[in-house]
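Quick one: structure below, then a few questions.
This part shows subunit A:
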Amino acid sequence: MDINVELLVGTKVRDANGESVGRIEEFLVERDGNSCRVVSYLIGASALVDRLAAWTLVRPVVRALHARKLYSVYDVPWQEMDLSDPARPKLRISVNDLRHVK
Partner candidate 1 sequence: MKKILQITLGIVTSIGGFLEIGSVMTAAQAGAEFGYQLLWALLLGTLCLIFLVEMSGRLAAVSRHTVVDAMRERFGFPFFFIVLVGIVLVAFMVLVAELGGIAYGMQILTGIGFPWWAIPISLTVWLLMWKGSFSLIENGASLLGLVTISFMVAAIRLRPEWSSVGSAMLPSMPHGDKARYGFLAVSILGASISPYLMYFYSSGAIEEKWDRTYLPINRFIAGFGMTFGGVLSMAVLIVAALALRPQGIQLDTFPQAALMLTTALPKYGFYFFALSMVFACFGAALEISLAIAYFFAQGFGWNWSQNLKPSKNARFAFVYTLIILLAGIPLVLGIDPIKVTMMSMALTSATLPIAIVPFLFLMNDPIFLGKHRNGWISNSVVAIVIVISFVLALISIPLEIAGA
Partner candidate 2 sequence: MRAKRFAIVPILLTLACKQPTPAEQMDSIVSWLGTAGMAGDAWLRHTTPDKYTRQTLELSSQRLQEISGELLKAPPAKIDTAILDATLTRSRAHIARMARLVDERNSPGFRRELDSLRIQQKVVRQIADGVESAK
């Protein structure tokens, strides 16, 4: 199935239990030779900060506010993402099993 990446950006994702996880903000890909494979999806407001390359601006603020939790990104490996309905992406696992990066 072919999916338009640009339309997937900003789509809300729910986990296996139907709980809201956040929005897809970034796709981590790996280029090897002529192909380009999707490794994982970054979800959450802070993934947006990463996408805008705005961490130099946001991090000091977050640090000053001691709001560590605000700055977190879910890194969802491709195997865990169910895109069979591109308008309503779902995780195959629960949000609690997700890996936080940073």
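List of remarks:
What we mean here is this: a contact is a pair of C-beta atoms (placed from the backbone, for glycine too) under 8 Å apart; a residue touches a chain by one contact, two chains touch by 3 or more; residues count from 1.
Inclusion criterion for the candidates: all candidates are chains of the complex that A comes from, given by their letters.
Keep in mind the model is a prediction, meaning the values are calculated, not measured.
Screening 1 or 2 for touch with subunit A: in this complex the touching candidate is 1.
The touching residues of subunit A, counted against candidate 1 in their complex, run 9, 52-57.
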